[in-house]
Each structure stands twice: as structure tokens, then as C-alpha cells.
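Reviewing the structure listed below.
Just one protein chain is left out here, and the rest sit where they should.
Our next item is chain A:
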Amino acid sequence: MRTYALFAVAAAALAASPAIAHITLEAKQAAVGSYYKAVFAVPHGCAGSPTVKVRVQIPEGVIGVKPMPKAGWTLDMVTGKYASEYDYHGAKISEGVTEVAWSGGKLSDQNYDEFVMQTFLTDTLKPNTVLYFPVVQECEQGVSRWIDIPSAGQDGGHGHGSRTPAPGVRLLPKS
């Protein structure tokens, strides 16, 4: 019994500091209809194993994606059709980057790194909601999927119910 109680205390202590353990976005909020520099902070590998690939899915309504190259990492982009057409500096855009992947590097579990891309948040996105960028972190051993998106009604918060939440940014009204 006592061992279980101890285990519970330890678990509770771990659970109290989830933000450190997750892949998160550096800037926690951004206005719609503006550029957003998305910085994905990768604080550790998958259960101790070094990270070898980071894949980010671009949510609908986010266009003009320009990832920042990283020394030692190969940059790949997947393009595809958007669900709808967007206005981008007067031009109509209906397709673009839907997924960005950095691979070939090796980020030790002991180290920290950031993966950066510039994006444009179209004003079709709803202010006062959280926009999620699902991330798949692939390691030498294992995969961590930071893809959990709270269902409507539940506020994002961090780690509400999920141990692998997708990194998110709170959207503000157009400034």
C-alpha cells in the first residue's frame, strides 16, 4: 500500500509540471490576419531516446509557410490543396505547404532545440480559440505524437486530460 502511495505522490509531482515535458509553441498568442513565427520547442526525446525527425502538420487556415532551415537537418515540405481558398496579399491561394519535416539530425535527450517556421494566420481563423499544430516526434527508438486536440467545449489549457497535447497558440482578434 505504502509503495503505491509513494508512487502516487511522485506521479502527482510529475504531473504538476507538464509544460516542461511537452513540445510547445514559444509564442502563446497571436492575432489572426497577421504573420506568426511558430517556434516549436523540443525539450527532450522520446522516453530518453534521441530525436531524429520532427514533423509538423499545418492546420487549415494557416498559409505562407516558410520553414527555417537547420544546420545538420534535412528540410522537407509536403504541399497539397487547402480546403478553401485564401486571400494572400491580393492573390487567391488554394494550395500550399501542409506538412513540414526536419529529419536526419540527432537531438539528444539531454539537449534542447527549436524548430522554426514563419506562417501567416488568415483571418478566416476564429479569434479566441486555440489553433493547434499537431507534431509527430520521431526518435531513434519510438515515436511521440503531440497530436491530442481537446474536443470543443473543453478549453485547451495545457495537458488537460492528455499526456501528449498538440502545441497550440491562442488566437486574438485582428488588430
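One rule holds in what follows: contacts are C-beta pairs under 8 Å (C-beta built on N, C-alpha and C of every residue); 3 or more make two chains touch, one makes a residue touch a chain; residues count from 1.
The definition used in the following text is that contacts and distances are computed from a predicted model.
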{"item": "Listed names \"Phenol hydroxylase\", \"Copper transport protein YcnJ\", \"Aspartyl/glutamyl-tRNA(Asn/Gln) amidotransferase subunit B\" or \"Peptide ABC transporter permease\", matching UniProt entry of the absent chain", "value": "\"Copper transport protein YcnJ\""}
{"item": "Contact residue for the chain not shown (choose from A:Gly45, A:Pro67, A:Gly96 or A:Pro134)", "value": "A:Pro134"}
{"item": "Omitted-chain contact residue, chosen from A:Leu75, A:Val116, A:Ile147 or A:Leu172", "value": "A:Ile147"}
{"item": "Touch residues of chain A, complete complex, unshown partner", "value": "4-5, 7-9, 11-12, 15, 55, 57, 134, 136, 145, 147-148, 151, 161-163"}
